Each structure stands twice: as C-alpha cells, then as structure tokens.
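Before anything else, here's the structure in question.
Only one protein chain is missing from this complex, and each of the others stays in its spot.
Right after this comes chain A.
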Amino acid sequence: MAFYVVQFLTGLASAASLFLVASGLSIIFGVTRIVNFAHGAFYMIGAYIAFTLTERLSGTFGFWGGIVIAALAVAVIGVIVEMVLLRRIYHAPELFQLLATFGLTLMVEDLVVLIWGPDDLVGRRAPGFKGAIDFFGQNIPSYDLFLIVLSPVVLGILWLLFQRTRWGVLVRAATQDRDMVAALGVNQKWLFTSVFAVGVFLAALGGALQIPRDAVHHAMDLRIIVEVFVVVVIGGLGSIIGAFVAAVLVSELNAFGILIFPKISIILVFLVMAAVLIVRPWGLFGKPEAPARKTPGLTVNPWRPLTSNERLAALAALVIAATLPLFAGNYALTVGSEIAISVIFAVSLHFLMSVGGLASFGHAAYFGLGAYGVAFLAKMAGLPMIVCLLLGPLLGCMGAAVFGFFAVQLSGVYFAMLTLAFAQIVWSIAFQWVSVTGGDNGILGVWPASWAASPSHFYWLSLGVAALVTIALRAMVFSPFGYALRATRDSLLRSEAVGINAKSIQWTAFVIAGTTAGIGGALFAYLKGSVFPDNLGISLSVDALVMVLLGGVETVSGAVIGAIVYKALNIWLVSQTDLSKLVLGGFIVLIVVVFPKGIVGMLEMLAQRRRKASPPGSPLLAKPIESAE
C-alpha cells in the first residue's frame, strides 16, 4: 500500500513541471492564438541556464536565485522572439505559426549543444531539500514534496493575477476579442508581449525546477512538448485549471502505467486521451472554438487540371528524370531514389494538408509504419519483395485508420497537436518495444530482391511509383471525392449542410494519405536495407511539412517541386555542416516570414502578375500574409 502512495506522490511531483509548461502554453494561446511549439525549447533553455547559474552561484540563495534568474532570462529571450518573429505572423494562417515556432525549436536544439555540449548534465540538489522522508519504509525525496506543494501555489498566484489585476482583466478580455480590446484603447502589441513573457517564464521555471530531479539534455524539449500537448488536449487549450488537472492526470497515468505496461506505458495515456476526445473533443475544461482560421485558401489561382501542354511538359520532365542512370553514378542514383521517395511522402501529406486542410505534424508515423510493415514481412515472414511492397504499406494504412479516426474529430491546432502526439506514441512504441521492433537498434537486413537490387533498377522503381502516386492523387483532387474534401476544407458547416459527411470524408483522406506515405516508407526500407525508430520521428514529420510549404501549400502539385528541392538541399547540407538543424530551422522561419506561398506559389504569382499587369498595390498581392487570413 505504502508503495502505491509513494508512486502517487511521485506522479504528483512530476506534474509540477508539466503544469507550469502547459499553463504557459495555454495562456499564450488564449491571447495570441498561437500554439507555441517552441515552448519545449524555452523549457529546455530554462533548465540549461539554471544549471549553469546554480553551478556558479553558491549557497541556498545562489541556488534559488539561480532558478529564478534563469526563468527571467529566458522570459527576456521570449520577449525578443515575440517582437522579432511572432509579431510578423500573428495574422498568418495557423499552420505558418506552428511551423515558425517549430523552426525555432530546431534552432535551439543545435544551439544548446553548441553552448553546453552534447552530454547529459546532472545539476545540483536543492539546498534544504536534499534528503528523503521515510513513509512506511518507502523513501519520498523531500524535493518531490516541495514540488507537490508548489503547483497549487502557482495555480493560486495565476488565479489572483487573472482575477484581481487590471492586466489580468485585459488578458481575459483579449482572449475573447482582441480587436475590441484595441478599439478600447489598449495597445495590443504590449499586451501580447507581456503575455508571451509570462508564458515563457512559466515554461522556463518548469525547466529550471527540473534540474534537481533529472539530468539536463538536448532532447528534453520534444519530450516535454509532446506531453504538454497531451495535457492541453485533455485539459482544454486555454484553461489553466484544465492544465492543472490534466497535468496531474497524465503524470499519474505515467506513474502507474509503468506498473501495468512496463514496456509501453504511454499506451495508458493514449487510451485516456482517446476517451476524452470522444466524450469532450475540446478537453475537460475547454470550450468549443469557432472554426479556426484555415490553412491558406486559394488566393493565387483557382485549381484546374493540367492543360495538355502542361501534361506533355510533365511527361517530358519524367522522361528526362528516367535517363539519369545513363550518365549518373551509383551515389547519385541512390540520392535520386531517396528524392523520389521524398516526393511520395510529400505529395501524400500535401493531399491531406492542401486538399483536406488538415495539417498533420506527425505524418512520418505512417511513413515509418510502412517501413516497419515491410521489415516485419520480409524478416519475420520471409515474404518476397513484391509482396512486402504491396502489403507493407497496409500497416501505415491501419495506423492512419486508427489515429485518423480520432484526429479528424478535431481541426486546426488541435489536429496538429494530436497528430504530433500520436506520432510520438508510435515512435515510443518502436523505441521501447525492443523484443518486436529491435528498439534503437532497428531491424537490419531488409534487402531488395535481385531484380531491384542495382541502383539504377531501384531508382526506376522509385521514380515509377512516385509518378504513379502523384498522378493518382492529382486525379483524386479533381474527382467527386476531391471536390467533397475541398468542400469540407473551405467550409465545414456548409459542406455538412449540403449533405457531405465531413468527418468520414476527412477520415478517408487521412487513410489515403497515410497509406501513400506508407508506400514511400516501404520503398525507403528497401533503399536503406534497414528500419529505425527515426523513420517515424518528429524530424521526418517536419521534413514533410517543409517540403509541402516550400512547394506552396496553395498549389495542386507544388509538393513535388518542394520535395525535390528540399531533399537535394538537405542531403547537401548534412554533408556540409554539423549544425543542420540550426540551418534548417532558420530556413523554415525564413520561408514562413518571407516566402509564405512557397516556390510554386511564387512562380504562379509572378506569372499571373505578368499576364494581367495587375494594378499596383492590388489588395490580393500587396500583403501576402495578411490577405491570406
């Protein structure tokens, strides 16, 4: 019995950091409507700075002072980020906001390694809380008790701040209607900045308070942000009480999940999250939102099928690509295959995102499941390659069917957070379930059959599949299904009014996109000869998003160009620098701020401008970001 009580208290103590970070995220979202993906990064920087400060400053005062100064310092960094970056994208579609803050996260991951090195850092114990308390023969660290008391205290302070101060009243008013607040003479800019500072302070404090419990390392940002997303999905985004209750719930589920399913404890959290989503899609304490701003609409060109000339041009491009083996070496062909596979992956996400308006931040899950599907079939069942290629993607299909069912219950930022959380769950299973997946060591020796073994044959295979997939998805855009899907994207309510079952259309699209991604993953397994958890990791999901974004979200097939350019750049970049995440993150931020319409969108815009010589300052073209609202 005592053991369970202690386990319960451990869970409560873990909830403290989770609550701090989640409440910060919620507060920021409430006012700015931005889901700050970089919140995990601020948490991590808070921990690193606190580590350094508490090492340097001695004594009790040095320790606690170091923690608070670290959180304040990170809040200042947050203010700079808000003023330099976020102010430019408050009116951008939410997809761009998510991506820009994600780009920041990537940059921070490389920066902390650059500054603090790649090794785990073990911090000082908290003065006055070094010991443990005996509870019927079980030990409870006294620092845990401190954290357990801290959460409700912070909750109370936040409550007072929001209910009893003018700032709090303004923040609550802005959460409902920020334009009206401005129309009453309040400077929104500073209100937003101050809210962002408070939210970041809470995240950094959460990170700083973690150091006596856990080592500081450069992957702690993703771990916390995924848990925080789960917390806000369960508790309701924007609700501080919800963040508190859900943080406790998730922490307890983790604490006891370990006892029930030691290998895959995350399953329990997933089950609870799924249950909450079915009963209350907006979380336990959340409120249903008005339909959020969409992924960008068609502000450039209405979509149309290709003209016969364009078809010929595309065919010619394909033929030229097919001649690569005539003059290129093996390395170039392998790169070529990888690019072709990226095209498959990118068009599958593009289909979901641009046609369906559902921006998935965890699309790699289905790519990776396709790869694992092949590996299981080839290694365990020993099936021939052609059979594996046909059946392997079914694992991606099944994964998409299960997760997609829940994901399409939500939209906008919730959809993004949920898909990311699902992908992370799949990743954890692949990583933790060593007996089946090989864990970190992956599954090796997935080699293609002899007919596809030579680099040129494999290249032709990949190219052919990529072409088929692109054509098939494109045809689907202009099919009745495609029109129905676009209708659900453009107006969910109206589409339901004309008798479209929006959820089932979106679910179908999710499954199609997941299966297609699985096809890419299946080829990828054979290309590399192995499968690793990274094949369904977050960075791969982000790669896909960037490819789509780079090609242009608003185009029909921009993802093809985006994938080719991005993958080629990426392979080149990785060979050139160790700081590829820093460069990639900076690159994402740059695209979002400077080229929100992507390569193909830009080209179309230029072509259109030349054609019509549109009037100067034409409202559609003048302010690309604002008008996309």
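Basically, a contact is a pair of C-beta atoms (placed from the backbone, for glycine too) under 8 Å apart; a residue touches a chain by one contact, two chains touch by 3 or more; residues count from 1.
What we mean here is this: contacts and distances are computed from a predicted model.
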Undepicted complex member, UniProt protein name, chosen from "Nitrate reductase subunit beta", "Protein kinase", "Peptide/nickel transport system permease protein" or "ABC transporter ATP-binding protein": "ABC transporter ATP-binding protein"
Sole residue of A:A182, A:A321, A:L394 or A:I471 that reaches the chain not shown, by the stated touch rule: A:A182
Per the touch definition above, residue among A:A92, A:L170 or A:A400 touching the missing chain: A:L170
Residues of chain A in contact with the chain not shown: 166, 169-170, 172-173, 175-177, 179-188, 619-620, 623, 626-627
